[in-house]
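Every protein chain except one is present and positioned as in the full complex.
As written, the chain order gives the labels A and B, with residue 1 at the start of each chain.
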Amino acid sequence: METITLTGQIFQYLVTGITVGSVYAMVAVGFNIIYNVTEIINFAQGEFVMLGGLIMVFLHVAVGLPLILAFPATVALVTLVGVLLDRLAINPIRRPTVLSLIIATIAASILIKGTAMFIWGKDPFDLPAFSGRDPIIVLGAVIQPQYFWVIGFLVLIVIVLTFFFERTIIGKAMSACADNPDAASLVGIDVKRMVLLSFALSAAIGAVAGITMTPIALMEYDRGAMLAIKGFGAAVLGGLGSFPGAVIGGLILGVIESLGAGLISSGYKDAFALIVLLFVLFFKPSGIFGNIEISKIKRF
Amino acid sequence: MNDTTAENILEVQGVVMAFGGLMALFKPDFKVKRGIIKAIIGPNGAGKTTLFNIITGFFTPTEGTVRFKGRSIKKFKTHEIAARGISRTFQTVELFGNMTVLENVMLGCHTRVPTSFMASGFRLPGAKRKEEEMRDRALNILKFIGLADKFEEPADNLPLGQQKMLEIGRALATEPELICLDEPAAGLNETETYVASSLIKAINAKGITVLLVEHDMKVIMNISDEIVVLNYGQKIAEGTPEAIRDNSTVIEAYLGSEA
Partner (left out) sequence: MLRIGKLPIALFAGFIIIFPWVAGKVPAIGNYTDIMVFVGIYCLITIGLGLLMGYAGQISVGQAAFYGIGAYVSAILTTRYGLNPWFCMFIAVLVTGTIAFLVGTPSLKLKGHYLAMATLAFGIIVFIIFNEEIQWTGGPDGMADIPGLSIFGFELDSIEKYFYLVWGFVFVILIFTINVIQSDAGRALRAIHTSEAAANSMGVNVSKFKVLVFVYSAILASLAGSLYAHYLNFINPSTFDLFFSIKLLIMIALGGMYNIWGAIIGAGIITFLSYEWLHYFEEFEVIVYGAILLVVTIFLPNGLVGLPGMLKELFVRQKSNE
């Protein structure tokens, strides 16, 4: 093991950081979709990721569905949870305030978490990697094939969303709700349906994040809160509402966390991302792509 | 007050306010003499409310200075400006809706009757006396604005006309030397407008300088001593109501924008 050099080690941290960061980026993209349409921060965003992982484990490992079926089925089920979240927790609030919406999504998050504990118990579950676990060694760094799946799905999500928001009628309608809900409803856009759709879409992306990360990091019922707050950190770091910001914010946060845990203290692994979040909130709450006007235009 | 040298209570000098690429104000220099009613008029988007927000410290201008009683207000925060004697109302009524009429006005006394968290918490004798003092002051103001009989109503329950009066009353409770009224007659019917105009005159008669943004020309012509006209953030005219009425630039700006 004496062949591991410091540069090799740092390269390793970078690789894992980018992978973890891709997960955060996906969570951040999920935050942004809902935020852009509704200005709600969905505190239950991390639960979608957790459910994605655990439902996938159930369908793929326990039921034995092949990957190619289990994957879309999981995404569909989590999307359904997203729809239910909007219908049962957000939509029924008669006079929504920031406070009541925060509390409603927090309530939903502990409900989902509790239900997951009821179904799956407290133990973490593993999922077979999509294309085996034979690592590739590059510059002394161990790269799991699954890393490519995680990063690949982030890229795919970015491409699909770009197309969706720029080229499809529904995507454009959703963007219109974000810019000006009153005007949007005047031109005949059903704002409530767009809100529902944003929750569905955001849940689907969360599910993808959960499915792809589980072979690397396992999954258990109480992961949601930490994933949510780190994903939020990524979103804020990049500039809340900005999709390129979410990706860059996620990657930066992942790398900082990985380097911090590797070089400074592993016990404080979870604290690094949160400290970055606090710094951004305190000193530049508008984030990297912080100019509101720019982030409004730059929807991919 | 000294009548021989008409002192300027407010001086707006070289103020530029830019939001991103948008120039909201560009050097609309003017002065407000102590004790008068001065109106700011202009088409929508002329920068009137932005100007109010600068005078009351909500915005820091990109360039230029606002002087109140001869001193630049640049360093002061909104609440400090209020303590120094500028108060305001809002274009869209910003009352504390779940508080009673009396409580709204009592809050206005906040700067004039200083209390402390600790003293209030321990209900020290001083705190109780001050609370009574605030109550008395507030009740006097309610009598002045004609809402004394409604003092226990939640502010939200009042009709718009009375809400606007209450907002003026709340501003008066800070004991301002300059009061900035942002469209006090907007949305009011004829009777309510008349009541508002009389109230503004009565406030002015107490020696309080009034700076007024308003669209209702009848009100403006009736009560103001001087008028500043803004268009696209710039001053296009200034003078007495009579002079403004006959000013061709003003007529053009209005007709041009509204025709």
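Miscellaneous remarks
The criterion applied here is as follows: a residue touches a chain if its C-beta (ideal position, glycine included) is under 8 Å from a C-beta of that chain, and two chains touch if they have at least 3 such contacts.
Keep in mind the model is a prediction, meaning the values are calculated, not measured.
When the omitted chain is restored, the residue from B:V113, B:L139 or B:A186 that touches it is B:V113.
Within the full complex, the residue among A:I103, A:A129, A:V191 or A:L259 touching the omitted chain is A:I103.
Where subunit A meets the chain that is not shown, the touching residues are 41, 43, 88-89, 92-95, 98-100, 102-104, 106-115, 117-118, 122, 225-226, 229, 232-233, 236, 265, 267-268, 270-271, 274-275, 277-278, 281-283, 285. Residue positions on subunit B in contact with the hidden chain: 56, 58, 77-79, 82-83, 87-88, 90, 94-99, 103, 106-111, 113, 115-117, 120-123, 127, 130-131, 134, 170-171, 173-174, in rising order.
Criterion: only the chains that are shown with their structure count from here on.
Centre-to-centre separation of subunit A and subunit B, using mean CA positions: 48 Å.
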